[in-house]
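Before we start, here is the structure in question, set down as structure tokens.
For this view, one protein chain was removed and the others were kept in their places.
Labels run A, B and C following the written order; every chain starts at residue 1.
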């Protein structure tokens, strides 16, 4: 048997629905249709009345989930694309994100954001929005990069008492497979050394993990041992694991798929520069997408996002310094 | 004569309305009432039909401005508080921010965000949202910290062909005065050395400039020469001026009023670490607000935001390293 | 609607013409009036940080909803709903503590003035963004249905200004799709801050929007407590009985500034002569006197009693320790294992 990243998301939801009465799924086309990407395939039938199609009302979808969560439910909201969460952002940041702090009553919603670029998807179906959500207080923001994490982190997201923005990468949906669902898990908040090395640390997350691993593999042939850290969650961000890696390698390259101003890569570098300055043997570097909307044409799209060429070039340059 | 930061904003708008037929002002209570903060006081009378009250519809206010801008107008949209722009964010990021790149037709809107904390304003009337807007492509994001900049940068914002998010700080409205309106201007995109020094660079913007200057002044008595850089615009961000300052001082402290994850301070440190690593004699540091919503109670509020105590402590620590 | 029954010179029969909770409602209105006068005076005295927003002129609409709510119901009020908040069970002390920033208040000084609630008791704490609470209330009702609760309703309020917000529209529509027992009470007080109706909407009758959502809709005179009790009470009854969501639009004039900082000089003398500009409180008081349900002394006595309670609560809150930055843990999430360790 083999299971894709997408199937892992489905299975995690099936299990959450099965094991916890408080769980329901709320989103456009998630019911009988099984979701635009089929992440809820079959669930409406298996769990009647608990997987509900919604109107095209992202603000109200999240608002409804918030009210239900305050009353003790564990809603999972599926955005059809992360990009459309821009119209739900107010409820996520200002309502869900502030509720526990203001009232002492937690607001355990999970908002699933099908994120990231795929060929031909263009400016409004490709975005990675983790930075907007992580900047504001009160939210946990996770970015699973593996089938295993897609599964366990979604179960964790539902289980924890705080609002979680779960950024699932659309490119990984079908491209990533595992033999089976994991039996145990690394908790949210811990980064993972995805590949050990001693010459350079690439710190990354989500789909960029795989481009980074490819670069590490490719450069291994050139004799470099590149360590690759998968952040797994960008908030909380596991600074300790990153610092430990930089302590080993002395060199830091951060790779993210989102826009270049701010965001995860800036935050990681700012932390390492502040807390691990003396660990660094060379200037840390970032590779991000370009500072334009995400292009439709595959040629432009692959030039816009970081890729093994641009990551490799940055890594080589860093190793020369 | 003396003129406040708030009056400078009013005067800039008056001048823009006077000199450019294409300008109109759009926002809640901006008409006869003159705006919640009186930034448009008297303008509706002086410029009949060009200063229009809107319904409570931030999305549509910006959408309307976008359509008008595409047709060649120069709308200024006033948000009643920056915090409410969360419900206009989609139009700002995805419509205004992408329009020129997608269609080659510019979208010259100016969105005024009364930003930042003031005593007793609480979680929803105190936010600084520059990081959300700067992260996305296609926008210019300015953060005037002086009366002069409030004036000239608003005029510039209206004049330039791109969408500008103009973050005006509510605390400065009445607290800041100048003798007169400036005759000339520093262009958007250039940072300013607000105070020269050679021991430490504090890089900051908006209201935090003044807390930082106070710290510099205070520490001057202790014999430290602290340089203070006012970024003025956070996008474009004037890396060169920051690097030149760090080259002089070897030490970098970034101060921002927004939340600690990501944002302007992370971006500045990431740039300096990447481009000016060897200029640094010590680990760069940040002082931000705390990672919770902005508290209502003045005691909590003043502990939440950076202040001369926390900035001073970070500066002293940095100078010891 | 009450005057319609037009009776004076009291007798059992004329009293019967009054809604049986009229007096009770009036007392909440009185308490609100007295308390909000106190808050305004504290504000003028510089004793309150931030703003004070009062419900003067719309106490009748506000109280009329909350009065019919019971344990297990959800109440999501907004800034002009002090009367409803009291009727729903909020204590005087909670109000005082929140306005004065006591750490012992329900918001512990973290949030202030009208941004308070006790969600565990079904009393929701609004965020400022208008319209946002409509869907939140809907979600609470959905949860109750999921949990198998019975006989519950939810009530939330909105101003005519907030009705322009996209969030309000989405919330109304989704409530109707979910057919939850929701009552939405809108108050058209003719202004959103300084903005008059002409620049807020262009329809003839806001209650007309009910139909477009699949709500049952009613328009009432918000200066008439009897009409408010009758219609809003009826709406709550219908929602509880499983009818579609209910929408009531009450017409009044805001008899104050937007907040206490605002002298409302933009409200024209003309509009103040409109029938909707009557003070619901005075109308109710006169009605009570006329029907001899209370005499002036009794009302004056109540006022004194309320005043004393308020003074006590305010005094107590003022004496309580203010929150201190160094006693806060400064964490916005509840799971201590998931706190981001910032640099």
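Operating definition for what follows: a residue touches a chain if its C-beta (ideal position, glycine included) is under 8 Å from a C-beta of that chain, and two chains touch if they have at least 3 such contacts.
What you are looking at is a predicted structure, and each value in this text was computed from that prediction instead of being measured.
For the omitted chain, the shown partners it touches in the full complex are A, B, C. Of the candidate positions A:53, A:161 or A:218, contact with the hidden chain is made by A:53.
Annotation: of A:84, A:101 or A:205, A:84 touches the absent chain (contact as defined above).
Per the touch definition above, the residue from B:112, B:251, B:271 or B:304 contacting the chain not shown is B:271. When you scan C:167, C:220 or C:310 for touch with the missing chain, the hit is C:167. For subunit C, the residues touching the absent chain in the complete assembly are 131, 164-170, 173-174, 176-177, 179, 198-204, 206, 208-209, 211-214, 244. By the touch definition given at the top, subunit B reaches the unshown chain through residues 22, 24, 50, 54-55, 57-73, 75, 87, 90-91, 94-95, 97-106, 137-140, 160-162, 187-189, 235-237, 239-240, 270-271, 274-275. Counting the whole complex, the residues of subunit A in touch with the unshown chain are 28-29, 31-33, 36, 52-60, 80-81, 83-84, 86-87, 119-125, 260-261, 286, 288, 290-293, 295-300, 302-304.
Here is the rule we use: only the chains that are shown with their structure count from here on.
Ranked by distance of CA centroids from subunit C, the top chain is A. One inter-chain figure worth recording: subunit A and subunit C are separated by 41 Å, centre to centre, where each centre is the mean of the chain's CA atoms.
Taking each chain's centre as the mean of its C-alpha atoms, subunit A lies 30 Å from subunit B.
Looking at subunit B, residues 59, 83, 86-87, 123-124, 261, 285-286, 290-293 sit in touch with two or more other chains. Listed for subunit C are residues 107, 110-111, 115, 127-129, 166-167, 331-332, 340, 343, each touching two or more other chains.
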